[in-house]
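Taking it in order: structure first as C-alpha cells, then the write-up.
As you look at this complex, bear in mind that one protein chain is not there, while each of the others sits in place.
To keep things simple, chains are lettered A and B as they appear, and every chain counts its residues starting from 1.
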Amino acid sequence: MLEDISRRLCLVREKQPIVHHITNWVTINECANVVKAFGASPVMAHAKQEVEEMTGIASALALNIGTLTEELIEAMILAATVANKKGIPVILDVCGAGTTSMRDIKIWELLNSCIINVLKGNISEIARVCGENVKTKGVDASNITRDPREMAKWLALNKKCISVITGEKDILSDGKRVLEISNGHEIMSRVVGTGCMATSVIAAFCAIRETDYLSASAAALVCYEVAAEKAARKCAGPGTFMPELFDQISILKESDIKKMGKISEC
Amino acid sequence: MLEDISRRLCLVREKQPIVHHITNWVTINECANVVKAFGASPVMAHAKQEVEEMTGIASALALNIGTLTEELIEAMILAATVANKKGIPVILDVCGAGTTSMRDIKIWELLNSCIINVLKGNISEIARVCGENVKTKGVDASNITRDPREMAKWLALNKKCISVITGEKDILSDGKRVLEISNGHEIMSRVVGTGCMATSVIAAFCAIRETDYLSASAAALVCYEVAAEKAARKCAGPGTFMPELFDQISILKESDIKKMGKISEC
Partner (left out) sequence: MLEDISRRLCLVREKQPIVHHITNWVTINECANVVKAFGASPVMAHAKQEVEEMTGIASALALNIGTLTEELIEAMILAATVANKKGIPVILDVCGAGTTSMRDIKIWELLNSCIINVLKGNISEIARVCGENVKTKGVDASNITRDPREMAKWLALNKKCISVITGEKDILSDGKRVLEISNGHEIMSRVVGTGCMATSVIAAFCAIRETDYLSASAAALVCYEVAAEKAARKCAGPGTFMPELFDQISILKESDIKKMGKISEC
C-alpha cells in the first residue's frame, strides 16, 4: 500500500493537475498553498458566470462550505454538474455540518443535485451527515457514540461516495473496504485550516485521472500527515508549524512514506 | 490586578468558549488563529440565513467592519440581536472609522440597533465615533488633540459600553474607571491584522461568562501584548513576528503576566 502512495505522490508532482476550489474565506490561502506545495495547480473562482468554465479546465473540484452563502452553494452546484459530466472528481468538505440548519439543508441540496465523489469531515460533521442528532461545538468537537467505521461504511454505501472521517485516526471507506490512517500530529488541531487543507490535498491526489478515489484519498492523507509529523518535530508551536508544513510537503520523499506511513485495512 | 488576569487566561483555556466572528476578509484567518492559540474556539459565518443560529451556540460575538458591505452589516445586526437576547457579549471593532461616510453611517446603525458591550478602535477611529472631525489616513493614523482618557470615558458613558482605545498605550474605560496598559511592541504596527486580532482576543476573554467586561478586555490585551513582546524579541522582522506570536500565545505562562504585565488605573 505504501508503494502505491509514493507512486501517487510522484504523479501529482509530475502531472501538476489543476484543482478548482470553491471554498471558504478563512483558509482559502492555505488551501491554495498546500496544493501548490504538493506541486499541483490551485485555482480559486466562485462567480456563477465563470465557475462552469473554470471547472472545465480543471482535473478536480474541491468544495468547502465553511463560510457558505446562497450564491456560493449555487456556484458549487453549477461547477459540480460540469465536473460530473466531464467525469472529474468532486470532493466536498462538510465543514461545520451540524452547527446550523442552513448547513444541513445545503449539504442535502448538494448531495441531491450532483455526484459527490469524496465526502470529508471530522467525526461530528460526518455523524451529522449520517443523520445523527449531534450539535457540533463550533467546527471542532462533539460526543458521538456510534462506531466511526460503521458510519464511514454506511455513508459511502448510502451516498455512493468515498467517505473520509479525519481525526486522531482517519477512517476512509468506499462502502466495502475500510482503511485506517494513524499519521498526523496533535498540533494540527491547534491551527486553523488543517482540515480544509486535507480536503484540497485529497482533491489534488484524486485529480491524477485514476478512478480509485479511495486509494487516492488515503494516499493524500498519508502524505499530508507524514509531512505534518515532520513539521511538528521541527517547529516550536502552532504558529511556526504552518510555514514548516509547507516546507516539509515540498521536500517529502518516498523514503519518508516508507518509513513513517501508517495505514491499515480494518 | 495581574492575578486576576492570569485567572482569566486559565479560564479561557479551560472553557474553550466559542467566539462567533463576522469580520473582514483581510485578517479573517489571523483572527481565527489567535482565538485558537488562546485555546478558545473560533467560528466564522456571515450568511444571513445562519448567523442567528451560529451566535446561538457561541459565547461571544466579534464584529469587525474592515471590509464591510450592506449584507455584512445586516448579518451583524441579526447576530448581535440574538447575542443581546441571550446575554452574551458583543465586541465591535470600528476598523476604518472616519475613512468613508458609509462606515460612519453603518457604525451608527449598529449602535442604534443593538447593544455593543465593547467598542474598540485606535485613537483616530475612536475619535471619529466620538464625533470628532478626523480624517483617518487609511486605517492607521491621524492627529487628535483631545485627551484619549477623556474620550474613552465619554464614549463608555454615552454608548453604555466598555471603550477600548488601542495604541502605544491602551486606554480602557467603563465610564467611571479608566485603565491604562503599556504592553505591546512597535513591531505590531508594522504587521496587518494585529488590531483585528486584539478584538478577537477581547471577545474570547469576554466569553467566559463573567460580566465584568472591563476587566476581561484589559486581561485580553495584557495577555496578547505580553505574548507579542516575547515574540518581538525572538523574531527577526514583521514577517517572522506573526508565526512567533501564535507560538508565544500558546505557551504564555502566569509568570510571564506577573513579570511583564503593565496595567494601571488612571
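The rule is short, and it goes like this: a contact is a pair of C-beta atoms (placed from the backbone, for glycine too) under 8 Å apart; a residue touches a chain by one contact, two chains touch by 3 or more.
Just so we're clear, the structure is a prediction, and the values are computed from it rather than from any experiment.
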Worksheet entry | Options B:17, B:39, B:96 or B:121, residue touching the unrepresented chain | B:96
Worksheet item: In the full complex, which of A:49, A:112 or A:133 touches the chain missing from this view?
Response: A:49
Worksheet item: What residue numbers in subunit A mark contact with the hidden partner chain?
Response: 18, 25, 28-29, 32-33, 36-37, 41-47, 49-50, 53-54, 57-58, 242-251
Discussion item. Take the complete complex as the reference. Which residues in subunit B touch the chain that isn't displayed?
Written reply: 24-27, 29-30, 66-70, 96, 99-103, 135, 137-140, 190-193, 235-240, 242-243
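Criterion: only the chains that are shown with their structure count from here on.
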Practice prompt. Just give me the whole-number Å value for how far the CA centre of subunit A lies from that of subunit B.
Written response: 33
